[in-house]
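All protein chains but one are shown in place.
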Amino acid sequence: MNEVPLMHILFVSTALFFIGMYGLFTRRNMITMLMSIELMLNSVNINFVAFNKYLFPEKLDGIFFTIFIITIAAAEAAVAIAIIINLYRSHQSIDVDDATEMKF
Amino acid sequence: MPNYSYILWIPLLPLATFLLLGLFGRKYVKTFSGILGSLSLLVSTVLSFVAAHQYFYVDGKVNGVYQKIIALKYTWLTFSPNVSIDMGIIIDPISVLMLVVVSFVSLMVHVFSLGYMKGEERFATYYAFLSLFTFSMLGLILSSNIFQVYMFWELVGVSSFLLIGYYFDKPSAVAASKKAFIVTRFADLGFLIGILILGFYGGTLDIGLLIERLTAAQSSEFIAMSTAGFLGVSALTWALTLVFIGGAGKSAMFPLHIWLPDAMEGPTPVSALIHAATMVVAGVYLVARLFPVFSMDGTALQIVMYTGAFSALLAAIIACTQTDIKRVLAYSTMSQIGYMMFALGVAKYGGEDGLGYMASMFHLFTHAFFKSLLFLGAGAVIHMVHSNEMKDMGGLRKSMPITHLAFLIACLAIAGIPPFAGFFSKEEILTAAFHTNKMIYGVALFTAALTAFYMFRLYYSIFWRKESHHHANAHGEGTLTMKIPLVVLAVCAIGVGFVPFSSLVTSDGVALETHMDLVFSIPPVVLALIAIGIATYMYKSENGKSAQLTAALGGFFVAAKKKFYMDEFYLFITGKIIFPLIGKPIAWIDKNIVDGFMNLLANITGKISELIKGFQSGRVQNYAIYFFGGIIGLAVIFIYLWK
Amino acid sequence: MLDDFFILLKQELLITAIIFLLLFLKLGKERTNESLLRIANILLLLNFISGFFFIKSGTLFSDMFQTSPFISLEKNMLNLAIWLISMQSYNWLKTHKHVIEFYILLLTTLLGMFFMISSGNLLMFYLGLEMSTIPLAAAANFDLFKRKSSEAAMKLIISSAFSSALLLFGISFIYGTTGTLTLAELPAHLTGSPLQVFAFILVVSGFSFKVSAVPFHLWTADVYEGAPIAVTSYLSVVSKAAVLFVFVSVLYHAFSSLSALWYNILFILSLLTIIIGNLFALRQDNFKRFLAFSSIAQVGFILIGISGSSQAGTASVVYFILIYIFSNLAAFGVVSLVSAVTGKEKISDFKAFYKTNPLLSWILTIALFSLAGVPPTAGFFGKFFLLIAGAAKGNYLLIGLAALNMVISFYYYLRIVKAIFMDPNETPVEKIAIPVMPKIALYICVTGIIVTGIASVVYDYIFSISPGF
Amino acid sequence: MNLSILIILPLFTALIILFCNGLKQVRSVALLGSVAQLLLSGFLLYLYLQERNTGNAAPMLFENNYVWFAASNIHFHIGVDGISIAMILLTASVVVAGILVSWEMEKLNKEFFFLLILLSMGAYGFFISLDIFTLFFFLEIAVIPKFLLIGIWGSGKKEYSAMKLALMLMAGSALVFVGLMGIYYQTGSFDLMEISQLAIPLDVQLFFFPFAFVGFGIFAAMFPFHTWVPDGHASAPTAASMFLAGISMKLGGYGCLRVATFLMPDAAHAYSWLIILLATIAIIYGAFATMMQTDLKYINAYSSVSHCGFVLLGIGMLTETSINGAVLQMVSHGLMTALFFAAIGMIYSRTHTRMVAQLGGLLKVMPFISTVFVIAGLCSLGLPGFSGFVAEMTVFMGSWQNPDTMYRLATILSCASIVVTAVYILRAAGKSVMGPIENTAYLQLTDAKWNEKMAAAILIVGIVLIGIAPFLINSLIGPGTEHIMQNVGKAITLK
Partner (left out) sequence: MSASAIIFYCISAFLLGTGILAVTAKKIFRAAIWLLLSLVGIAALYFWMQVEFIAAVQIIVYVGGIVILIIFSIFLTQQSGKEMPKPALGKQLFAALAVLFGAAFTCTLIYGNWFFQNDGSAFKPTVGDIGTQMLSTTEHGFILPFEVVSMLLLAAMIGCIVIAMKSNQTTISSPEIKETN
């Protein structure tokens, strides 16, 4: 199946990455922002796996990196959600534009 | 090498007195301070007479020429290997002459002040200042180094400032002292620059060396100096002119004379000392000091001559119109100094041509006595009348006979009536002038007449006119200590004319044969007598004649009375030009532009920080956008632009 | 092998041990906060002291972990810092419900930093980085009922997640173009192709985010302001220091073949950072926010030092960070005391502070002077050496601008001194009783500020062990 | 003698002060310390002269050279020549006088004296250091105490002035810093003596000389960076103004001479026209600005701008005499202006006004203070017998030796300032000291107390000593300037 060049997979992952970034920039709901970040991380995973598979198959660095990224993403998401919940308690909202007390 | 080192004591004694009185006078010495000062000065005077005798009659003359003797000298401040300020004592005819004059007159004034200043609160301070002045003046005349001259020159200025401002709670006195100091200071600037030029080209500040180098027409220094020029005038002329400006300032030559009349705010004895006999002739002395150099440069001498002559005339005219007796005397002083100046101006170096020089010194000598006498007399009068104005006086001849007599003698002397001192000196001057410049001669004659006129106007309006003795109640004629100096000086005013001056003080130290020829001595005497006659006719008794005269003169008289508006002119320069047009703008610029710029920088920084605060919007999404923007920016820069 | 293992991993193992110890304490019987704090502080002190012994250099798990005297010095500096912080936050923690959890979180991040510092491998580096961030975000929320606290935590976690995503994106490309994650092998493979440059910039941005260099700094002020002071000082001192350590070694070793590139990048970043930091610091009134921006400016100076790229560069950076730890913590210590007692955190609240609290005023003043770089405080020496190192490349424009920016920074530091000593204030902060632990911490800081500079041995030691290349 | 004592002694004094309490203890400790320092400086002078008499012609004496930061080749290198000794003596006497003047300081006295001593320590260190790093170190040490002194104990718009002063001086030291960097990276050394032996390439000098010179120039109130002077002096408490004008402005002049000119002579020649231009402007402009002031302190402050112009002029003219004059002027101005500020302070502490218009006739009620005031005035207008005359004349003579016509013109213009000086000094003195008494309340005022008399006496002795026996100090600083001139002279031949 090598007739699908690496290039294309990278394009896909890049696209996904920037889709996620778009979400992060535009979404006002914190949870959706979190989702966008997950998307970005996933695109990175795709990169790693692709590179590992296509270019450097003799070692499994990419694979392992992916695994750890996923784990960390989980931890991050957990903490983020905890914080969001706490913030919801105090602000009664998870709209990111409502949490702008501190500025300038 | 004859030993003159004891001369050092002549200035040092007054200095010691000054320190003593200045530090402890107010508390401890008090009333004795006067006696103390007078005694110490007495010693100096005796010493100077001894010195004079030794120099003129014992060992001053070597094969017919009076030598320049450097009594002692040590380096005080070295600028560069050959240019240094040396403190030294120079002994030559004029310095010895001045030594005598200064110490003697100063002594007289000290004694006079014992009575005149009695009961003053700051008696000790007064004597301290007097001693300070005497010290500086003696130092000035003994200086062997031109920079040393400048130093004492300044000291003289400041001590005159202190003495004029002695009545410091009288605003007019303060103003006068400030005026005197600043005007002379302005002149000193010229002196200083002159010194800088001389010192640079002459390669030394030592007067003897300077003269030696700059009078030798083929010496490298002289050539350099006469060729080097600025604005088309040779460095030599510049230097001498500037030095002369310094002298003109001290000697109240036009146009720097304005401080002298105001200086009369000081105690009268002070005027007698400083503004009659000693300090005001410093300028003349300075020119005489450097005369050999001056004589090398025609232009400078011309300037000296014309300035002197003009000042003499101007002052005489103004003197005729003043009503404050001290101001009259002040202007007459100015006019007499003008005499001395142009006498120097018309002279040449050495031999017969040096007559003017001799005459000038001679006049300086005689003038010192009768002018100080006049001032002291005026002092005595004022002491009695408590006023300077002629209108408050008159008919005092009965109530104060001695003063009257002395004053009369002095008037005759200054008017140049034989056999009084003034006659001889004036006659020499006129002779010298006649030989060089007829116009000057004419001016001189006219001035002589005027002199006689205003002096007797003064004399009559003090001692004659109204017969009323409304001052009889006042305390007699003053104490003995006030009478003695008058008498002594009167005697001098008669006698000093017979001093064989021409054989002692000449431009080149060689005795000069002067012969009295009537052609030169008759006209001035006649003119003087006529002038006295007119004065008698107009002022001896109360009558409207003087009023008619003033009416006849009209505007000219007013102008003269207003001193030809010189003061107003200077006032305009300072008050309307320097302060508002230079001082104020600079102060404004400093506050608003220079300083404002510094503040502006600060404000701009603050503004910018206010301007960019929007980036810290508190919205985390914008933060992310900026973050990404930063990355893209860097990437674009470093991938595409910054290769 | 095994004893080697223990000695090389000594510091990490110690921290882990402490973490578990604290966990057991939590599980064990109820204790008063005071006793807990006492125990914790003693443990941290021991941990710090132990850092001076059994120093050995070597690597473990192939390239995963490496250590050297220099690295363990860096770690120990962090140990010191965290100990000081915990001493200073005594007043705050005394009344807090979750003391142990707080310590566990902090220590975990510290552990993460240790692994990050001694990572020889981008994977370990990434793990360490995350480990030093995520728990911290949680800790930032430890003022559980303050709106600002949770807002700060939210901002921290989201922006750090974003930045780590970008960082990973970059790392993935570096992996893709070089085929290795081992730092030591990178230089051989880095050719400076555009994609690599882009990847590198992404990585740098990750670092810059952590050290809050402009324009990746925007989270800093808000988080510092909102987070509890203990966390703020931890963020501004410890995590920043750790990342800087790594930054230096990564730049010098892993990316040495791109040095021309990153020199220019640093040039831009450092200038931007100093200027923007100063400009924002000018107009702050909240003390924590102010310190945030001032620390941003400080980072700018550090970046200049890094750009020197030499043994002197490394040494000066580490040396400055040591001084920075003392100075900043002294300042934070005073502020935290004040805010713990009175809840006042504004600079305007410190007007006429000297009337009531002379001791604290002097400490704060000295700290500020050290931050400003006024002799004889150590800050002067720190800045001086940073700039010397920076000038090594002959970039005098950089030095000149930096020097002029020091003037601006003087303005805002002196502004506070002015408030403390000169401004009138009818309601100044009341007299504050200083508990013993914060007092000790403050004294240590002040001594550090004064001694570290004058006593040249410190710098000479750091210089002697810092790696040249 | 190990010169470090000169730093250690003040340091210990300061530390002891921290542990005193109560005005009496504090001030007596401060006085003791400073007097000890003065004696020490005198002793140093004695030793120095002895060394010289025994024919030790080394440029610097009593050198000590400790390695400080080996890594960057930074040494703690100290030593003195005549110039530094003159400066040290100046500092010591001003410090003693300052402490005596602020004898009654009630408010926060401990901190006050502590800062004073600290400031003086900075000055001592600066004057003895032969390593540019230590020089810079001490230079900056001397800045911050000023900020606090003015800001806390000052009067008027003190915060503003303090901030302005601190910032401008810091900007100055920032510039100096850049200059030092340049020198360091050219020569790899911070050691003055060492660098002076190496020839720095001309273009480098041309680039870095302005930084160093302007940097120090800001300290020396160089036009147009003088604006910190008036405000700073006016707002500062008496002792602080004395220190500011008497000591810290001298740091600048000394730095211009010892660092900028000495190490980069070629550039000094290249830029001398600019230096002279600025100096001349400062002299004239300062004098005229002074003429318009109405506040005694402002008068003195602006006159300081004018007088420090002479220092820069002397340095800019680059002849041995003129540099001699510059040093003399530094010393003289230090003493004179300190005396002036002391007198003003005494007057202000009694009448509570510094406005010339509101004063008058003080000579009647406080003869001593008024006399001091007048003496200071006369000295500043360059009266023979006082130090001012000697210094200014030396500068003039030296400047005149520089044969360029434009330079001559500058010299003449500067000379002209002595007239303006006379004007403003006499206006100030004439109105405030002389004249009728303005305010009858003044009749109750008392004259100087013993401490104030002592303070004045110390300074006056210095002024008069230099004034009547300049050959002493000349022989002291002569070798120093010669040594500096060796470098500058080299540059002349090199051009």
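Should a chain be cited, it is by its letter among A, B, C and D, assigned in written order, with residues numbered from 1 in that chain.
Rule of thumb we're sticking to: contacts are C-beta pairs under 8 Å (C-beta built on N, C-alpha and C of every residue); 3 or more make two chains touch, one makes a residue touch a chain.
Quick caveat, the model's predicted, so the values are computed rather than measured.
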Chains still shown that are in contact with the chain withheld from the display: A, B, C
Listed residues C:L21, C:L144 or C:A184, member touching the removed chain: C:L144
Chain A residues that touch the omitted chain in the full complex: 1, 3-4, 6-12, 14-23, 25-29, 31-32, 34-36, 38-39, 42, 45-46, 49-50, 52-60, 63-64, 66-68, 70-79, 81-86, 88-90, 94-95, 101-102
Where the missing chain touches chain B, by residue: 621, 625, 628-629, 632, 635-636, 639
Touching residues (missing chain, whole complex) on chain C: 16, 19, 60-62, 64-65, 98, 101, 104-105, 108-109, 111-112, 115, 123-124, 127-128, 130-131, 134-135, 137-139, 141-142, 144-148, 153, 176-177, 179, 193-195, 198
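Criterion: only the chains that are shown with their structure count from here on.
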Inter-centroid spacing, chain D versus chain C (mean Cα positions, whole Å): 43
Geometric centre distance via CA averages, chain C-chain A, whole Å: 27
Chain centre separation in whole Å, for chain D relative to chain A (CA means): 65
Sites on chain D at which at least two other chains make contact: 167
Chain C: positions in contact with at least two other chains: 154-155, 158, 162, 221-222, 411
Complex interface listing, chain C residues touching chain A: 123, 126-127, 130, 134-135, 137-138, 141, 144-148, 150-155, 157-158, 161-162, 164-165, 168-169, 171-173, 175-176, 179-181, 221-222, 225-226, 289
Touch list for chain A against partner chain C, complex: 10, 17, 20, 24, 30, 33-34, 37, 40-41, 43-44, 47-48, 50-51, 55-56, 61-62, 64-65, 68-69, 72, 75-76, 79-80, 82-84, 86-87, 89-91, 96, 99-103
Chain A - residues contacting chain B, complex: 21, 24-26, 28, 33, 96-97, 99-104
